[in-house]
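Here is chain A:
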Amino acid sequence: MTWNDALPLLVLSSSLLPGFIIFNLPEERRGMRTALNLAGAGLKLVFIAFMLWGVARGERYEFRYAIVPGLELVLRADALAMLFVTLSAALWFLTTLYAIGYLEGSPHRSRFFGFFSLCVTATVGVAMAGNLFSFFFFYELLTLSTYPLVVHRGKASTMKAGNIYLAYTLAGGAVLLTGVVWLYGLLGRVEFVPGGSVSVLGPAYADQLRLVFGLLVAGVGVKAALVPLHGWLPKAMVAPAPVSALLHAVAVVKAGAFGIVRIVYEVYGADFTHGLGLSAPLAVLAGITILWGSLRALFQDDLKRRLAYSTVSQVSYIVLGVALVGPIGTIGGLVHLVHQGIMKITLFFCAGNYAETLGIHKVSEMNGAGRRMPLTTLAFSVGALGMMSAPFTAGYVSKHYLTEGAAVAGAPWAEWVLLASSVLNAAYFLPILYRAWFKRQEDAWPEESIPRRGWLETNGLLLAPPLVSAVAVLAAGSLSEHPWSPLSWAKLIAERQYVSVER
Partner candidate 1 sequence: MTPGLLFALTGIALFSSGVAGLILQTHLLRKIIAFNVMGSGAFLVLVGLAQRSGEPDPVSQAMVLTGIVVSIAATALALALARRLLNLTGEMRFPAEGQDD
Partner candidate 2 sequence: MTRGTGRFRKMLVSVGCASLAGAAVFAVMALPEPAVRLAGPVEANMDRSGVTHPVTAVLLNFRGYDTLLEIAVLLLALLGVAAAGGSEKIGLRRLPSAPHAFLQSLTRLMAPLMVLAAGYLLWAGSHRPGGAFQAAAVLAAGIVLLFLAGLLPERLQSDRLLRVGMVAGFLVFLAVAAFPLAGGALLQYPVPLAGALILLIESGLTISLALILSGLFLRLPDEFEEEEE
Partner candidate 3 sequence: MIEIELIPLIILVPLLWASLAFIAGPAHGWKLALGGSTLQLVLAWRLAAEVGGGADRVHVPGGWEAPLGIALSADGLAAVMLLLAQGVALPLAFYARAYFARHPEGAHTFWPLTGFLLAAMNALFLSADIFNLYVTLELVGLAAVGLVASGGAGSVAAALRYLLATLLGSGSYLLGVALLYGAYGTVTLPELASQVTEASPPVAMLAAGLMLAGMAVKTALFPFHFWLPPAHGGAPSPVSALLSALVIKASFYLAARLWLALFLPLATPSWGQVIGVLGAAAIFWGSFMALRQARLKMLIAYSTVAQVGYLFLFFPLATHTEPAAAQSALQGVTLQALAHGLAKAAMFAAAGAVILSTGHDRIMQLGGITAHMPVTVFTLAIAGVSLMGLPPSAGFLAKWLLIDSAIVSGQWWWIVVMIAGGLLTAAYVFKVLRHAFLRAEQSEVYKPLPRLVEWPGFLLAVASLALGLRAAELLNVLGTP
């Protein structure tokens, strides 16, 4: 096994092994646990940086292992994988810091961080999966490793939410499995290759392939929270803030969206999908989800629930980008995979800060929060403006390319959907900012648990992550033309997709 074969495995184990050790750590070994967490997260970043550099140079990193003849676990670091791997690894590092501060002194921390590491391992696996079987393998692992995080608090309400979460995700997984096995039955093996591989089956299979596509998209659509499969997401808000951050910015919903990207581009192939007449319905579904999510968000008073519905809406930007045939739409969708991640995690970090520091859970309680917690609120504002796709934010870039893509694909309705969504985003974010910055605080905070210390408005470990990610949001927006920016990377991928199709 050469170094290049081993690297993907190392990326995986850099969170897997710490996870196993952490499970067996006694509760009080805080220092050891923290060290393991950060070491794992840091090491993963190092490996990934190395691979990014290599992939850009055209190196191939691939690990293959046959469970039984014909069923292979494949971890491959292609450009698309790197996009998602980098995002999840970077945000995992931030979230780990945040979680250490957040869970200060709460029970069952070893269990939490154990599953936390497993969850990231699964996410990285989903990202680097080199064929459909491996994708499903890690996709289900993700379900199993996130359930304990969702129900971590162990209250009756959490358990109920946990059951709903399981019902949705396991059912989705079952549907996905059917589609996957079916495709394996037809093709023998389903590797992820730019331009897709199912086109080799003649037109005789068109109907079967449409059905399979339906199964696959329905399967991953549950995690991607496509309407009407989104019901679990707002419920899952009972989870601790770092979990919401990770689940909704990175791990779960992204795994779903990423799955759709893989299926459309690297299993079916963009043009073949279009040829089967599947892209239009997918685009419509995405459009509906975008609007429905934004509309529901409008009426949520609970801050985290409002953010959750916003996620429902925003994740479908990615799906829309994928469904709009053409390189530009693709770029928009892929880059939003990253941008939505950093923006939404910022928002969840901040929501967590309000809750932890002042006990604020509702929008209606936010009056004057900006004066008490200026830095947090600043980060929150950046994230929110990004969601509204204001200039100089990451959101602007994605929105720009998506709208372009819609125009090129000749889907003006999509442009309207995006515009409407931006307006709705403004409608549900601006009031929050207004309350936080300009309204005066009427009565005492619901539950002020962390006092202000100098300029430090809350626990430093809680404050740093959102600030960093907020800076990232601005950077991604203003430096989008930089060769290492997500945008450039997305362009690289899009090229490969469509070049290979023309071939």
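Just so we're on the same page, a contact is a pair of C-beta atoms (placed from the backbone, for glycine too) under 8 Å apart; a residue touches a chain by one contact, two chains touch by 3 or more; residues count from 1.
The candidates were selected such that all candidates are chains of the complex that A comes from, given by their letters.
Since the structure is predicted, the reported quantities are computational estimates derived from the model, not experimental observations.
Every option in 1, 2 or 3 belongs to this complex, yet chain A touches just one of them, candidate 3.
Taken in their complex, chain A has these residues touching candidate 3: 66-69, 71, 108, 111, 136-137, 140-141, 143-144, 148, 151-152, 154-155, 158-159, 162-163, 166, 170-171, 173-175, 177-178, 181-182, 184-185.
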